[in-house]
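A single protein chain has been omitted from the complex, and every remaining protein chain is retained in its original position.
Naming follows writing order (A and B), and every chain is counted from residue 1.
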Amino acid sequence: MILDWLPPTLIGFLLVLAGIGAIRRMNLWRAGQAEKVNILAGLLAMPKRYLHDLHHVVERDKYMSRTHVATGGGFVLAMVLVLFVHLFGVKSEILAWALLAALVLMFCGALFVYKRRMNPPSRLSKGPWMRLPKSLLTFSITFFVLTLPAAGILPEGTGGWVLTLVLSVLILMSLSEMLFGMTWGGPMKHAFAGALHLAFHRRPERFGGGRSTGLKPAVLGEASHGVAKPTDFKWNQLLGFDACVQCGRCEAVCPAFAAGQPLNPKKLIQDMVVGFAGGTDAKYAGSPYPGVDVGNAKGAPDQIITNGLISSDTLWSCTTCRACVEECPMMIEHVDAIVDMRRFLTLEKGETPNKGAQVLENIIATDNPNGYSPASRTHWAADQNLNLMKDVKQADVLFWVSDGAFDMRSQRILRAFVKLMKAANIDVAILGDEELDSGDVARRLGDDAAFQSLAKRNLATLSKYSFKTIVTTDPHAFHCLKNEYGDFGSDALKGVEVLHHTTFLNRLVKEGRLQLDTFKGGKVTYHDPCYLGRYNGEYDAPRELLASLGIDVAEMERSGYRSRCCGGGGGAPITDIPGERRIADMRMEDVVSTGAEMVAVGCQQCTAMLEGVVEPRPVVKDIAEILVSQLSEEVNS
Amino acid sequence: MSEFPSTEATSSGLLRRDPRTEWIARNRLHPLHSSVVSAGQGEVRGPTGLLRKNPHVIGFIGPNGIKRIDRANLSAAGLNSKKRAGEAKEVQLPLHVVDNPDGYIMVVADMIGGRLTSHDKDILGLAHQLVAENKAADKGNIAVVLVCFGESKETQFDLAGVDRLLHITGQEFEGFAPEARLSALMQIEAQYKPENWLFPDSIHGGTDLACRLASRLGERPATQAWQVTATSTVSRGASGSCDISRETPRILMLMEECANAIEDTRHQVLDLEFDVNSVDTGDNYRLIDQGQIEVDSNAVPLAEAEFILSAGNGIHNWDQFHAVAAALRATEGASRVAVDDGFMPRSRQVGASGTWVTARVYLAVGISGAIQHMQGIGQCDKVVAINTDAGCDMVKRADLAVIEDSEAVLEALMKLAQEHYSSKEQEKSDAA
């Protein structure tokens, strides 16, 4: 047979090309900043991360997860066997049969991919991705036919050179997609970059059921701060961007996108890829940033990102609700990237939009975002008879009041919580005027210098006193204390349990220290605050508390880890990027659609945002407020 | 003068009658009759010694405006009875006389709109405190001199405590003319060598002129002074966060309410000799006033605006709202909701998370008054609410609340405003 050499040569040739592409791609990533990663452990952990953690996320969409297992699994298996059977020419019927089986599996999977691509939802990218199912089908059919002789089903040489030639063309077509495209920027890139991304992920704690949500501290005092150019990202962040499959799940859950603000997490990640690979976004075939046309963005590895690649409004639209990160099957860290770029805008350019500049200035000069007198922080508690840590030096529980102390609405929550603690006879104290803003807003606005200064001073104050537990009614402060203060080398919080007040109250109720009457009001739903739920995984305590009052929570369609943001996080109300709708209004629509008369919340920021929706609307109450109104009188007296 | 009403109301509104005097006045045969009747008028004798009767005093003007002659002399008695009550009404304040003063304290007033401001009056009061202290310390007789520039419409200099007046008029002192005014003050300084120069520490020009004078004279003034005696002065420093006490300097810039205004005395208000023409007014002034420029009421920063028309969720006709704001010459404000909904720019938002406003009148249309909004208007003097909900917080806060659909009221307001301003225009063109 004259042309027998052709298929193996083609396979080999494309493999070499793929190898070259892989090296080029890796060099693009290596242009990023150094970050220490345990390469070997990462590679060893990769299969488990892929099969377990990633699959866990993909599994939320059953159709896609099965399709992907069949297609992806079939392809990987088939590709390995193809190498043995067709490239190295191993003569084994068992291998050939196995290859055939793998190809059939892949073919079935690819059929479902094809079916889905018939009428794809808007969140999916089109363009080259529409070609992928055809390539997959071509690959499986081509190699199926090619393998038939090796499996002994067809005699060698069937079809003659014509068939071989036809098959060779098909091999060229499908393998170009599968191997060449994998490392040269085609849709299959996700398999190559994705696998490595899982191996060298910047937050390995996220795998194996862990959680890692705290932002990484910025290094201060260098020639520049934050991410200005694509190459200012860590190399494994760049790798992470490359892993994107453009499935658009992030887009579907993004509150800013839904509100018509100029942010689409998927496009953002794609723009990052355009940035470090160079070029324009003309080939992007998914939904644009709302109100921004595709095709005008240009990027290069050493070009300032906000000069032509993306507009700063895109970055400031994010509420850091982490819905995109939670939903991403590739475990890409959108929020990290956004805050990194915000750091550049704030720390280097001084371009925090709208009220941002003033808020940051206030935080620096008065340790609270609204510029109130630091000496008035404890005014709310004038009639509360609370111990000050300054006087008592130690207590079982330290109540971290947070900046709600200055806000009249939030003070109602604080008072309710204090009343509950008194009813349960808790030995509690507050820091009083020694407490400072947790730094949450400053950090999300990109001013890590102000955040670190606050964090260090707060830690210094905390280290003066002894307590076993910190409780706070503010999930943002809770998140900072629990997940972000650990980076500053202080022992102040060592061995201290940091709790959100719902968790704490739930324990009290379970221990029987709070006697509560059954709630007799109407239907109640519960809104999961992002910084309590997605950031800290506390979905149960608030629900158990409500259940303890006899409330059967009427769940919203988007609740739990899929809860929609109230629009109040990440400094979004401060930067105030215009959209078509308000995020809080959409969330209130979610509430209304359950028919609830009251929405229970566990966050003062959510309370403020949801109460900002024009009446008539359901009542908004913090769980502490609901509990306090059900407190049995006998305990009170 | 010729009014002898039979009944007289005292200042407290009580009628005082003396029945006995009335009875004597009616009875011409009563031995005391003549004295009672003449008591009101007194005897008037002419230059030749003849008794004169004033024909104008006879009779009185009745309630219809017709002159009445009272033969029964009832009114004379009424006059008598009136006397006691009248004392309380027509107090002639004692005149504070300063003759041949040994020195002067100069008070340079802001005179906004040609009238003494309450700030100016407080400073005149303080000047008299210093005068009294000097007198007590036997340091001589000092007169308080008011220095004012430009046109004056003030009619009550005497009651404000002005012993002497230096009224400097002339084209070159009008408007913004710090250099000319400084030259005049230098001239006064040379001519009178005042004991003290007192200025209001105000944004109306007082501080500016005082600083110019102090630096020209090379004297260190006290600024933001609020407790001043002849020997020591307490003034605010470090943006009002500390008190500085020191010896009282010659030049003082005084805060509002630094002393009580004069209330119990009248003053001479004698013009002090001053030759305006001798003031060195030259071509060498380097500040040329181009006059005040027309500022669009909507371009006035919200925080400074005097009159704000603010819109909330209850506004449906936005064109009308803007038209009314323009017609009333009000600065536009908005509630958070109106801004969120995109009807107004963010810079127009009033409230804790927007702008804290200081308007004298805040007219809230269709704003129910979220707590943050109420915080933002805390410093407004008068709040007017137009709202359909009588129970909302804005109505509770308002000095005047109108329960009505905003569109109808705005329309009526629009008409009133247009009528008002067009009649003003008319007046102006008539006057011209």
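By definition in this document, contacts are C-beta pairs under 8 Å (C-beta built on N, C-alpha and C of every residue); 3 or more make two chains touch, one makes a residue touch a chain.
As a convention for this text, contacts and distances are computed from a predicted model.
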Listed names "DMSO/TMAO reductase YedYZ molybdopterin-dependent catalytic subunit", "Electron transfer flavoprotein beta subunit", "Putative branched-chain amino acid ABC transporter permease protein" or "Cell division ATP-binding protein FtsE", with the criterion being the UniProt name of the chain not displayed: "Electron transfer flavoprotein beta subunit"
Selected residue (touches chain absent from view) among A:R25, A:H86, A:H225 or A:H527: A:H225
Candidate in contact with the missing chain, chosen from B:L50, B:I69, B:A136 or B:V295: B:V295
Chain A residues touching the omitted chain (full complex): 220-221, 223-225, 346-352, 356-357, 360-361, 364-367, 371-374, 447, 449
Chain B, residues in touch with the chain not shown (by the definition above): 10-14, 88, 175-176, 178-179, 203-204, 207-208, 211-212, 214-216, 220-224, 226, 236-247, 257, 260, 263, 286-293, 295, 299-301, 304-307, 328-331, 360-361, 363, 381-384, 386, 390, 395-396, 398-405, 408-413, 415-417, 420
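Please note the rule applied: only the chains that are shown with their structure count from here on.
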Distance from the mean Cα position of chain B to that of chain A, given in whole angstrom: 65
In the complex with chain A, residue positions of chain B that touch it: 313, 336-337, 340, 342, 346, 352-353, 370-371
Touching residues (chain side chain A, partner chain B) in the complex: 354-355, 370, 408-409, 573, 576, 578, 582, 612, 614
